[in-house]
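Removed: one protein chain of the complex. Kept in place: all other protein chains.
Right, subunit A next:
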Amino acid sequence: MRTFETAQAPHRPPARSLRSVMLLVCAALLPGTLVQAVMLGSGVIVQVLLCTTFALLVEAVMLRLRGQPLSRFLFDGSALVTAWLFALCIPPLAPWWIAATGMLAAIGMAKQAFGGLGRNPFNPAMVGYVLVLLCWPLEVSRWGATPGDWVPGVVDSVRAVITGAFPGGWDAVTGATPLTVEHELMARGMTLPEIQADARITGSPHPASWSALAFALGGLALCALRVVDWRTPLSVIGGIVLLATPPWILDGDLNASPLHHLLSGGLVLAAFFIASDPVSGAGTARGRWLFGFGFAALVLVFRAWGPHPDGIAFAILLMNGLAPLIDRYTAPRRFGQGR
């Protein structure tokens, strides 16, 4: 007679683990990140590394404080994803304390203080970003390079990040994204064609649109691998197209085209990587449609009337707050209760 250890069914090989899901997300972020690094300088990579370091540090300290096993949680990959997303939201030459504060808010407050992995009602990266945006509005909007500019190298980037001072010959004042310039000028009552003529916007497409395409590529791969539910990006993009087209057709001088909306700011990144965060988003299939659509609507509202050039982070946090409610009203109809 041979004895065996008993265990609960199902007796199947393990599913793709949490860590591999997180690493897949990072892999999908890579192309967009590299494009951004080529366009804006190696500061992009420096920020990713810096944020990751701070994130792991904060995570380790908080896990210790909460009496949680480090071995189980520290390298689950979730802190890496948060850090990476945050790093992509801040300017490549932002001083180090931005990354530090952001990670403290994201990992320490938004995630661990709420009970750690899986318990955070709000997207940690966005909480971190909103916090630094409120604390250092200037530093967080100095994006530096515009097309044709000189792109800082590794040494310059590291020095700038450590000292908080921009490298010599760098005109920080012009370092605004087209979206910022646009927002500013439109607030002054200028029409879009006039704005297009502005020196800071003319020329080749802004790096944001190239990296948007690269992020979309990675995002589509995640959808194909079913790491991301395709409903979320589709409803965000569909929502933008649906809501931004009528005003644009009515008056193209005052309202940007849907394509312009999609390619500017971090919209694609948000659609594939941030709105799709399962923990803080809606959990049901129908709920995800609502979540994405609501997010798109809020982004347009913030862009049109908000005080900041881009309202993605605020829109995400608002929708995060609504997610439990959405889930409650979109529970699927059970088998045998009609389709």
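Throughout what follows, contacts are C-beta pairs under 8 Å (C-beta built on N, C-alpha and C of every residue); 3 or more make two chains touch, one makes a residue touch a chain; residues count from 1.
Here is the rule we go by: contacts and distances are computed from a predicted model.
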item: Complex member absent from the view - protein name from UniProt, among "Ion-translocating oxidoreductase complex subunit C", "ATP-binding cassette domain-containing protein", "ABC transporter permease" or "Tryptophan synthase beta chain"; value: "Ion-translocating oxidoreductase complex subunit C"
item: Hidden-chain contact residue, picked from the options A:Gly32, A:Gly116, A:Pro152 or A:Gly219; value: A:Gly116
item: Where the missing chain touches subunit A, by residue; value: 1-18, 20-21, 72, 76, 78, 116-119, 226, 229, 278-279, 281, 283-285, 288, 331-338
